[in-house]
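All protein chains but one are shown at their positions in the complex.
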Amino acid sequence: MSEPAAEIAHQFADAGQQRDAATFGMWIFLCTEVLLFGALFLGYTVYRLQNPEAFDEAAAHTLIVAGSINTAILLVSSFCVAVAVHLAEQGDRLRVTLLLCTAALLGALFLAVKAYEYNHKIHEGFFPGHSFHFAGADSRGVEMFFVLYFTMTGLHALHVAIGVAVLTGYGVAVLLAQRPARLTTAVDLAGLYWHFVDIVWVFLFPLFYLVGRAP
Amino acid sequence: MSFREAIELLTSSASEIGRSVDAIFWALTAICGFMVLLLGTLILYFCVRYRRGSQADRTISGVSQTPLEIAWVAIPLLIFLGLFVWAGVVFFHMARPPDNALEIHVVGKQWMWKIQHPDGRREINELHLPVGRPVVLLMISQDVIHSFYVPAFRTKQDVLPGRYSRSWFVPTKTGVYHLFCAEYCGTEHSRMVGKVYVLEPAEYSGWLAREAEPNSVVATGERLFLSRGCAGCHVAGGPIRSPLLEGIFRKPVALANGTTVIADEAYLRDSILVPNQDVVAGYDPVMPTFQGQLAEEEVLQLVAYLKSLTIERQKSP
Amino acid sequence: MTSTRKNTLALVVLMILLGVTLEAAYLDLGVLHTPAAMLIGLAKAVLIVLIFMRLRPSEPLVMLAFTAGLFWLLIMFTLTLGDYFTRS
Partner (left out) sequence: MNPAISQAPLQPLASEPDYLRSAQTLGSWLLTTDHKRIGILYMISITLLFFIGGVAAALLRLELASPAGDLVASATYNKLFTIHGVIMVWFFLIPSVPTVLGNFLLPLMIGARDVAFPRLNLASWYIFMFGACFTVFAIVAGGVDTGWTFYTPYSSTYANGAVIAMAAGVFITGFASIATGLNFIVTIHKMRAPGLTWFRLPLFVWTLYTTSLILVLATPVLAITLFLMALERLFGVGIFDPALGGDPILFQHLFWFYSHPAVYIMILPGMGVTSEIIACFARKRIFGYRFVAYASIAIAVLGFLVWGHHMFVSGQSVYAGAVFSLLSFLVAVPSAIKVFNWTATLYKGSITFDTPMLYALGFIGLFTVGGLTGLFVAALAVDVHLTDTYFVIAHFHYVMVGGMVMAYLGGIHFWWPKISGRLYPEFPARISALTIFAGFNLTFFPQFVLGMLGMPRRYHVYPDEFQLLNVLSSAGASILAVGYILPLAYLLWSLRYGKRAPANPWRATGLEWTTPSPPPTHNFAVTPTVNEPPYAYETLDEPSRDYV
């Protein structure tokens, strides 16, 4: 294994091709994720149009403070990753590790807040199914809101959890790797994924927390 | 089935719309048959004439590609558009039942069809109809999706849970026809079948009279309206201020959220089962839900009763 | 502008947008509520995509993947909602 050539897999001609291919592949993957979440957003739209009042009423019961804190957490975490990607290109491994781990930690914090929220909702009887109870007028529409709430934020939380694992993994790997330069592209791709997860939340937040707050 | 019967079945339907459908079907068959023959002949001819080793002339001369390509985009496209419009027109006709149609209620459930005629007569997995009169089926399912299919009429309509659907036709030939459930609905889907009897009008009346029900659909609905307590609220000067329901059918209703809806069957059904989804403007959302307390047949009867209420009736008693 | 400064600036703007959208949620905007919230969400998303994710219009392939996702989403929404809006 000669030094620079070792970085390039046999099927590629040069490092540029390899990097471009990887980045392009990641964006295609994100494109599939857009459609995955997109179907859920479509479901939300359809049912919200059918039950506008019920959705207003239901959304007033989500924890807006927790939601806002979580939005801020993800934005900061995204920022950390963006800076980390930049520093990784300059080979500043210590700070890359630090930033990636901070981002992961923030992700974990996000999940903790989420868990608190879920717990709260379940105790208030908003978990759909047998235990669901809601005293207000249109409990059917409210239950549908919470079906969507749990499914969409749950799927998002799953993505966050995966992201936390990936970021932690690369954070450690960058520190320990023999040749951290090999990880530059990988860190970049992990970053793209993490920003995408952030974007999904940017849309979930207004749809589940900000609806029905106005007097 | 003999060959002649088969041809007969293929080419003749027993409803008005069936004739139009068959016309399109056979036009399609002719066009597509012609295309298959044309392409088949060309391919076979080329295969024989230009087989390896044949002496055929192979110098390519003056076949210009683009005009050909344009031709075989444009010509099919025009044919396709024609077919689309033709079939579309017939389809829209199918979707608009006439007002004077005989309304029959159909409730599908795993795995039977429960049918009720306006005068109250019920039947299961059988449907008796007078010939020559438009019939509209107002249908709903109690469980999963079914589909009401009478091949001889060329009509089919999915029957959904939680939502009314409609199918209409004019039987043109007396006889006995198949009734199938065409949407897969579970274990005995293939046994959710029945017979449609198309009778002369007089025979139909005779059939209705043979096992006459004491109450018509509307009368049953009225009794439900009284016995289930609807009438307790929906009267002028009742204990709870509630809208009067006379003449409501097909009228616009202003809702509390500022929108307006037309009071069709679906709206009436929802008003009974999920009253708080669309609250009428100016009223409190105090009407209790009747979800789980009324069978689908009963909801249909109530809806039929509400539809029958006209302004005049309100004044007369 | 160095990349880190660009990122920092983006974060600041994102936080401001978060504040704005929270504020807007309590205003009486009537039916414009959700459109306003979604517009702000869109602005945030654009910032993240352009600055954090460094999407550059000069990379045609990445742009292709990105717009394809959105375009197909649009197809899904248009035709499905088309059904719901025209049901009698």
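Labels A, B and C are assigned to the chains in the order they are written; within every chain, residues are numbered from 1.
Methods note: a residue touches a chain if its C-beta (ideal position, glycine included) is under 8 Å from a C-beta of that chain, and two chains touch if they have at least 3 such contacts.
The structure presented is a predicted model; accordingly, all values stated were derived computationally and were not measured.
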item	value
Which displayed chains the hidden chain touches across the whole complex	A, B, C
Options B:Cys181, B:Ala263 or B:Ala304, residue touching the unrepresented chain	B:Cys181
Chain not shown: contacting residue from B:Ala101, B:Val131, B:Ile145 or B:Cys233	B:Ile145
Residues belonging to chain C that touch the chain removed from view	61, 68-69, 72, 75-76, 79-80, 82-88
Missing-partner contacts on chain A, residue numbers	9-13, 17, 20-21, 24-25, 28-29, 31-33, 35-40, 42-43, 46-47, 50-51, 128-130, 132, 140-141, 143-144, 147-148, 151
Missing-chain contacts mapped onto chain B	1, 5-6, 9-10, 17, 20-21, 24-25, 28, 32, 35-36, 39-40, 42-43, 46-47, 50-53, 56-60, 63, 65, 68-69, 72-73, 76-77, 80-81, 83-84, 86-88, 90-92, 94-95, 110, 143-145, 147, 149, 151-152, 154-158, 160-163, 165, 178, 180-191, 274, 277
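By our rule, only the chains that are shown with their structure count from here on.
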item	value
Euclidean distance of C-alpha centroids - chain B vs chain C, Å	42
Partner chain A, residues of chain B touching it in the complex	257, 274, 276-277, 279, 285
Contact set on chain A toward chain B in their complex	51-54, 137-138, 140-141
Residue ranges of chain C touching chain A (in the complex, touch as defined)	3-4, 7-8, 10-11, 14-15, 18, 21-22, 24-29, 33-34, 37-38, 40-41, 44-45, 48-49, 51-53, 61-62, 65-66, 68-70, 72-73, 76-77, 80-81, 84
